[in-house]
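Left out: one protein chain. Kept in place: all the others.
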Amino acid sequence: MTSSQALVEIRDVNFSYDSRPILKGINMTLPKGKVIAVMGGSGCGKTTLFRIIGGALKPTKGHVKIDGQVIHDLSQQGLYEMRRKMGVLFQFGALFTDMSVFDNVAFQMREHTDLPEEIIHDLVMMKLNAVGLRATHGLMPAELSGGMARRVALARTVALDPMLILYDEPFAGLDPISLSVVGNLIRKLNDALGATSVIVTHDVQESMKIVDYNYFIDSGVIVAEGTPDEIRASQMPYVRQFVNGEIDGPVPFHYPGGNYKNDLGVSA
Amino acid sequence: MPVVKSIKAIGHRTIDVVWRIGYASRFFALTLYYSGASFRRFHLTIKEMFASGVMSLIIILVAGMFVGMVLGLQGYETLKRYGSESALGSLVALSLVRELGPVLAALLFASRAGSAMTAEIGLMKATEQIAAMEMMAVNPIARVIGPRFWAGLISMPLLSALFSAMGVFGGYVVGVVVIGVDEGSFWSQMQSSVDFQHDVLNGVIKSFVFGVAVTAIALFEGFDAPPTAEGVSGATTRTVVESSLAILILDFILTAFMFRGD
Partner (left out) sequence: MERTALDLWVGAFVVAGIGALVVLALKVGNLSTYNVSDTYLLNAYFTNVGGLKPTASVRSAGVLVGRVTEIRLDTDRYEAKVTMSIDKRYQFPKDTFANIQTAGLLGENFIGLLPGGEDQMLKSGEVFKKTQSAMVLEDLIGQFIYGKADNKAK
């Protein structure tokens, strides 16, 4: 996928943790205005990639450029400047449990702007209205259902109209209705803001409905990429296994180990 | 072979401890460095003062009252043998203002407010709230740690003063009202033996130091807690154990400096 309007460029990113390689030579180009999914099984390195894009981790080799700037070369100040233009939705929403829904959404506005309280009030109501939860503004996060909490977190993520939105497993632990609601919101908010969204997920079915482009990561390398239609038509064994949820295939059911009979103590 | 192994283990532990001390010091320095936010938006600090100070009030007042009453009873029994019951006031007040007030209030504060701080921050970390804040370009040390630190610092001397005052009142109730020590000599003996600078101010300094120690330990343990249920519960336990030890050790050092030679 090539485009002159790339917002995020990931070039040859390697990352190892205690000399154990997690990512090996990742290359991605994320164009403006698109929703991109990064998929893979548990432990494939996609969360690491997510944290590298957010500037929370430094790649061992290679670089990530966002809006023309190498994110991990920025100073603390510069990184914070950059993060103001980014929105991040964490796995279970990560709402601040000691603040009301209203204060959660207003958090960044209060921290980063000098807007008067009346304007913040209106902005928060608009954001909450966009996710259909205007009436919950007085509740505490503990009083919300999982799906509602995720939508409030979504409203908080887009509070400052970011140009890049990162989603870490936005579909984890949601019922089917909330799943579609959140999926639709991700698409709609991205288009309304003209932002770029990156969804790190293992939920193939849901994300295929809303994204423009997919990357599949396995053991730290990109094994497949393409539009949802290309992915569905793909004959690659790994993609087939992943999309259809087959039990055995290139990703084995058994953790690699010795002979089963030996482990049972039965001589062959 | 097992000898080598255990030496290795000791070495590992030692390096681990030194590492942690270094990390804790850096954390403490950062807390001070980023304290600006705690004052610029003082309502954050006020909110935490409610959580750590006001919520500890009842336990502090009740405990202070009873400690004072016990001092009154025990002190009377002991002083009676030397025929100096009139010194009861000075005994109760001196032991409270110099030692028991700051130390016991700090111990109660550590188990009531310190453990709550650790658990809260540990949970915020486990549920990625700290990471989320960091990604929203808000420094969690400035926003979460700083206000709690200063709230603890301000609350501790106030709580300790309340503890001592309540204790003196408890001693008065038992000594004067119940036992019948002469009220005039109770207060005058107290006043002539308790020096403002030497006893009261030093007590305040002590409780201030304990406040720094307890909140710093509680916040660090919470911030450093592994983001799991066991991690947070372990950190909470460590907060109570470490800050209790820190209080008693610091108390010895401070007492040696303040009251040596008289």
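The letters A and B name the chains in turn, as written, and every chain counts its residues from 1.
The rule we apply is simple: a contact is a pair of C-beta atoms (placed from the backbone, for glycine too) under 8 Å apart; a residue touches a chain by one contact, two chains touch by 3 or more.
Treat the numbers as computed from the prediction; the structure is a model and nothing was measured.
Taking every chain of the complex into account, the chain not shown here touches B.
Only one of B:L162, B:V181, B:A216 or B:I247 touches the chain withheld from this view, namely B:L162.
In the complete complex, the hidden chain is touched by one of B:G53, B:P147 or B:G175, namely B:G53. Set against the missing chain, the residues B:Q74, B:S192 or B:T228 yield one that touches it, B:S192.
Residues of chain B that touch the chain left out of the display are 43, 46-47, 49-50, 53-54, 57, 93, 97, 154-155, 157-159, 161-162, 164-166, 168, 187, 190-192, 194-200, 203-204, 262.
The definition used in the following text is that only the chains that are shown with their structure count from here on.
If you check the complex, the residues on chain B that touch chain A are 120, 123-124, 127-129, 131-139, 143.
Chain contact summary for the complex, chain A toward chain B: residues 54, 56, 79-81, 83-84, 86, 88, 90-92, 94-98, 107-108, 111-112.
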